[in-house]
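A single protein chain has been removed from this complex, and every other one stays in its place.
So, subunit A:
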Amino acid sequence: MSPTFEKYFVPEPSKFPIFGSFALLCIGAGSVMWLNHTGPGPLVFFVGLATLIYMLFGWFGQVIRESESGQYGKNVDASFRWSMGWFIFSEVMFFFAFFGVLFYVRVIAVPSLGSEESVSVLWQGFEAVWPTAGPRAEEAFSPMGAWGIPALNTLILLTSGATLTWAHWGMMKDNRTQLKLGLLLTVLLGALFMGFQIYEYMHAYGEMNLKMTSGIYGSTFYMMTGFHGLHVTIGAIMLLVMLFRVMAGHFTKDNHFAFEAAAWYWHFVDVVWLVLFVVVYWL
């Protein structure tokens, strides 16, 4: 036995996973009923959602208690680092799929719908120019420009990345005020971003007639910005939890991976936005 050996933490049996499974069962079955207008869909869905929230609170709460009581050693810390990295990789692949879709649509699908063969046989009069709602578009819409709110939002997210790094410096210097202030600013900037995003959607629906049903342009626009917005929300919640934990006196200069994980996630969301800004709004 090596003398430097440190016992790896293995948790006690836990009731939380089964709550999580029950929650997803309800969310799945509830959504299906809801979408098909049969049975008590919304009820089942919200029971599932409530269970999921209970499970997340309980589970993460326990992890935080275990961490704060010093049960996790260096090895567990390394495991957390690896796992967060791989989790973000899976998220990257999720967005990659949608970027691939946008690429395919713009470079292959729409041009071929507008090809001479297609126009002469199937879709008379269709002009393949992006943005388009397709050959059988029912209503006209205006596309979302890049240089209004989206550009502002880019600035906001980039700034939030900087404030977050500034908060991290605070952590490293044991300057808790800087840490708190940086986190608070980041969360506020995230909320501001989401506020603008919601305003942009309302504007799009209300005045530009740009809807999810606006053909392929509307589909890709809302799907990609929508999933991104969801991730911003999740990231902001993560950072908010970190802020609460900092205020509760958690974390030390050398032991604050939860904070770093949330920061990694935030930067990931940031980078996705930059790509989104270029390929969805700008080009």
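Heads up, the rule we're going with is that contacts are C-beta pairs under 8 Å (C-beta built on N, C-alpha and C of every residue); 3 or more make two chains touch, one makes a residue touch a chain; residues count from 1.
Keep this in mind: contacts and distances are computed from a predicted model.
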*Can you pick, from "Glutamyl-tRNA(Gln) amidotransferase subunit A", "Cytochrome c oxidase subunit 1", "Nitrite reductase (NADH) small subunit" or "2-oxoisovalerate dehydrogenase subunit beta", the UniProt name of the chain not shown?*
"Cytochrome c oxidase subunit 1"
*Candidates A:96, A:169, A:199 or A:282 - the one touching the absent chain*: A:96
*Using the definition of touch stated at the top, determine which of A:144, A:157, A:216 or A:261 touches the missing chain.*
A:216
*Using the touch definition up top, pick the residue from A:57, A:82, A:169 or A:199 that touches the left-out chain.*
A:82
*So that we can see where the missing chain sits, which residues of subunit A does it touch?*
1-2, 5, 7-8, 10-18, 20-22, 24-25, 27-29, 31-32, 35-36, 38, 59, 75, 78-79, 82-83, 86-87, 89-91, 93-94, 96-98, 100-101, 104-105, 108-110, 112-113, 123, 132-137, 211-213, 215-220, 222-223
